[in-house]
Each structure stands twice: as structure tokens, then as C-alpha cells.
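Note that this complex is displayed minus one protein chain, with the remaining chains in position.
Residue numbering begins at 1 within each chain, and the chains themselves are lettered A and B in the order written.
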Amino acid sequence: MNWLFGSIAFWVAAWALNVWLANSPWRERRAVRIAIPVIFGISILVLWEGVVRGLQVSPVVLPPPSAIWARILQSFDILWRDFVQTAIKGAVSGYVIGCTAAFLTAILVDRKPFLRRGLLPIGNFVAALPIVGLAPIMVNWFGFGWESKAAVVVAMVFFPVLVNTVQGLSEASEMQRDLMRTYAAGYWQELVKLRLPAAMPFIFNGLKVGTTLALIGAIVAEYFGSPIYGMGFRISTEVGRLAIDMVWAEIAMAALAGSLFYGLVTLIEKWVTFWHPSQRG
Amino acid sequence: MTGDWMREKVLPVLTVVAAIFALWYGAAIWMNSSWTLAQAERAGKTLTFTEIVKDTMSQSRPKLPAPHQIAAEIWKSTVQKKITSKRSLIFHGWITLRATLAGFALGTAIGILMAIAIVYSRTMELSLMPWAVISQTIPIVALAPMIVVVLPKIGIEGRLIPKAIISAYLCYFPVLVGMVKGLRAPHREQLDLMKTYNASGLQSFLKLRLPSSVPYLFTSLKIGIAAALVGAIVGELPTGAVRGLGARILIGDQFGNPMQIWAALTCAAILAGLLIMIVGLLQRITLKRMGMAE
Partner (left out) sequence: MALMEKPLQNEQGQGADCPKETVIRARDLDLVFQTNDGPVHALKDVTLDIDRGDFVSFIGPSGCGKTTFLRVIAALEEPTGGEIMVNDLTPDEARRLRAYGYVFQAAGLYPWRTIAGNVKLPLEIIGFTREEQEERVKKVLELVDLEGFERKYPWQLSGGMQQRASIARALAFDAEILLMDEPFGALDEIVRDHLNEQLLKLWERTNKTICFVTHSIPEAVYLSTHIVVMSPRPGRIHEVIQNPLPRERPLEIRDTPEFLEVAHRVREGLKAGHGYDG
């Protein structure tokens, strides 16, 4: 019971600290803006640990964070191999192929206003569909290896990136295009010097959405067939064996991979679209 | 005007749809022909091109079924089956729809409540917002099998709730982001005006912030309902479910029946289209009534 009340007390104290920090004179400081969510995250972990121990929750239902951490350290080799298989080979390769294909398609589509008007509503609709359901078909077509995972990822990221890029390419204002006309600029000059830079904030929206979808696609595809490693494979087999701590270890890895992937793209976005009002702040 | 609308909107879309169908048929012929040719070779026959095309359109387990085959499969498993039948796609669609709606309601409620908390409390904003963003970078499907296995152990039975939780997880974030934007939409002057009336916090919430947020809310709801459907199907995929569109995909895969997978996928797409349309309709009606329609 000490665990339970202790952890609750810790959480309350952490919350109080956050309230104080959030209303303190230094609240606009960068360090404080980072510290507050970190303190909140730690307090949740402590609460989780305390509740599980205090109420003696079965590890089959919910293992405490300390047990998950121990499992991560113990099985790091397995986790790493799974990570490489799913996140790097499946998700990232599919992501790169899918985004490149979508980008090139968007450039082609953009040349014909007729095509653009036809494709935009359809692309928007398809982007909202549960494309992840294609997973078994891709596994059927491309086999159990990472190629089928990459194929699912390609299908999932293609439309969001396509739609955002096409939309972004029409972002440059009429006036700026007129300006290009007075310079007698050619199509490619206008594209490279005006429309692509203006489209970047939109393109990055698509790219960011894609990062999450990529991992989802790669993991789900493994539920339908994979070699004997990979994050999705591990999760589904360990759930079957009720080794929930290992499942959580994989989830932690997946969360880390997802956040890193998203963070990386966000960083590149900051660097490329430094000039956009949303980035200047 | 209607002529313009046809030319500007409908015609391009129809053209692209037609192109997609043409590509699809082409791909079906190409992908299915290897099986056709292998069969013919085994039988020692040589086939003409028309014979090949004909065969690729009518295989029972094609690599890529042609659209009309999928349509026939859907017809067979909707109109020609009783709704209560385990083979009716309407039945399975209903199971998925239920989970979708439950998850949508839950996710929307969570999203709105969190948005209110974030708009009114700086501590909440600084503590929660980063984690909300991170939560979306976590591939929820990693959690799905575990949620399905663990929930019954703590006394929650049935498959509806686990699926709804996954749905809600995918759907709450767009609602949260849209609502935060919407609740912050009123201008400084509008808020100052409320102050000059000495309006209470609740009054300025109900009379200013909430109405201002409605257009934003609906935009998010359209994204949210599509996300909720994806969540429900993802919840059915990896967990050995036997009912629901996701389960049809799973079973189709296990029994090597691609037609069934494609039929279920198409139904999911139709369902998504209908749901988005309904929310869009509600949006138009509501905004018109509130005098906010463009």
C-alpha cells in the first residue's frame, strides 16, 4: 500500500510543481517548456509503477515500467533485430519509395489542371480509407520478407503526400506568378524558384502524416506473415504466449522509433521552411 | 452554371475514375495471366490473346480480381444473403460500424474535453500537448493485440470495447487539435467585448468560444470519423476476430480467398465514404443554421 499512496503523492507533488512552473515568470523559457512535459511523463511512470505494485496487478495484465525496462535491457539484441527489420527495412524504405513516387506524380499531375481537378478529390478520399487492409494482399504478392511491408507502406503514404504536394504546388499567389511572367521565366524556373519552395510547408505536412502511417503499415503487414523476427511478428507471438512485458518492450521500441522518425522529419521541416510564419515563433 | 460545374468538377473526376478502372483491368490481365499461361502449358494448349484476357477476368482466386468480379462478390454477399447471415457483408459492416461509432463518440468526447482543459489551463497545455503529439507517433497497431487480450482479463468482455478504444485513440487527436484551434479562434476584441459585459467564464465559453469552434470541430470530425473506421478495422485485423470487415479480410487471407478480401476492402471504402458524407451533411446543416455557412 505504501507504493500506491507514495506514488499518488509523488504524482500530486509533480503536478503541483508543474502548476507552479507553468505560472512562474520563467514559463516562456525553453528549459521550462521542456521540463514540464518531462516531469509529467515521469510522474505518470511513477504512478504506473506504484499502482501496479500497490494493487499487485498481475504482470499478465500490466507489468510495471521497471519490469519493462529490465526486459528491454535483457532482450536488446532481439529488439534491435526486430527494429531493423520492421522500422528500417520495411517502414523507411517503403516511406522513401512512396514519398518519392507521390512527389513525382504530383509534379506530373500539376502540369494538367484537368488532371489536378480530377485527382484531388479522389486522392483526398483515398487518403481517408483504411488502406492498411491491403496488407494481406501485399504479403500475398510480395512474400513474407520486408518487401511486402514496404509495399503496404508505399500504398499508405502515397496518397497523403500526393494530395498535400498537389495542393502545395498551387499555393504560390497569383501575384507571384505574374511576377515570374514579367521575368519571362520558364516552367522549370517557376517551379524550382517559386512553386516548390512555396509548397514546402504543405509537402512536409504530408511527410509528417506519412511517418506514422509508415510504421503502422509495416507492423500490420507482419501480422499477415513475416520471417521469425520483426516488431509485428514479435508482438503477435508474445501476446499469444502472454509475455506481456516483451510486448510492452516492443511497444516502447515502436514508440521510440515513431517519435524519432517524426522528430527527424520535423527537424528537416524546421530547416527547410524556417521562413514560414509557423516556424518563426 | 451547372454546365460549368459539370466541366470543372464532375468531368475531371469521372475521367480519373475511368483511368483508374482501365489501369486496374490492365493490371488484372497482366497479373493473372501468368496463372492462365501456366495452366495452358500444363494442358499442352496454346491460347489466343482473347482467350487469355477472358480467363484472367474469371479466375476464382485471381491475384488481382477485376472490378466487376469484386462487384459481383459484393452483390452476392449483400443482396443475396440474409442480413443476419455470417456471410453477409452488411452484417459484418454493421459490426465494424458499431465499433467505429462507439470509438468515434469516445474519441470525440476525449478530444473536446482535453481541448477545453488545454485552452483553460496552461499547466494542462504544457504537460499534455507534447504527449498528445507523441501519442500519435506511436503505432497504435502495436497496442491492438494486447488491448484485445488483456481487457477480458480485467473483466471487460466482448470485442466491441477493445476495438472502440483503438478507434478512439486514432480519432481523438484530430478533434483535440481542431477544438484547441477553434476555442482560440475568437479575436482579442471579441473576448474584450465579453469582458466589458462582465460576462462570467462560463458565459463567454458558451456564447463566444464554443460557437466559434463549431466550424473547426466539424472539419476535425470528418477526419476523425475516417480515422475511427481505420481504428476499428485495425482492431479486427490482428486479433483473431471472426466478425467485422477486418475479420473478413483476415479470414479471406487465411483461406486464400482474395475475392473476399477485396470485397471487404471495398465495403470498408464505401462505408468510409458514407460516414464522411454524413458528417459533411451535418456540418452543412449546422453551419447554415448557425449562419456560418459560406
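We adopt the following convention: a residue touches a chain if its C-beta (ideal position, glycine included) is under 8 Å from a C-beta of that chain, and two chains touch if they have at least 3 such contacts.
In this text, all values refer to a predicted model and were calculated from it rather than measured experimentally.
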List the displayed chains that the omitted chain touches in the full complex.
A
Residue of A:Leu45, A:Ala185, A:Ala243 or A:Leu256 in touch with the missing chain, whole complex considered
A:Ala185
Taking the full complex into account, what residues of chain A touch the chain not shown?
173, 175-176, 178-185, 189, 193-194, 197, 200, 273-277, 280
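The rule is short, and it goes like this: only the chains that are shown with their structure count from here on.
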Averaged-CA centre spacing for the pair chain B and chain A, given as whole angstrom
18
Within the complex, chain A is touched by chain B residues 8-9, 11-17, 20, 63, 122-123, 125-131, 134, 136-143, 145-146, 149-150, 153-154, 223, 226, 229-230, 233-234, 237-238, 245-246, 249-250, 252-253, 258, 261-262, 264-265, 268-269, 272-273, 276
Give the list of chain A residues in touch with chain B in this complex.
15, 18-19, 21-23, 27, 33, 36-37, 39-41, 58, 60-62, 114-119, 121-122, 125, 128-130, 132-137, 139-141, 211-212, 215-216, 219-220, 223-224, 231-232, 235-236, 239, 242, 244, 247-248, 250-251, 254-255, 258-259, 261-262
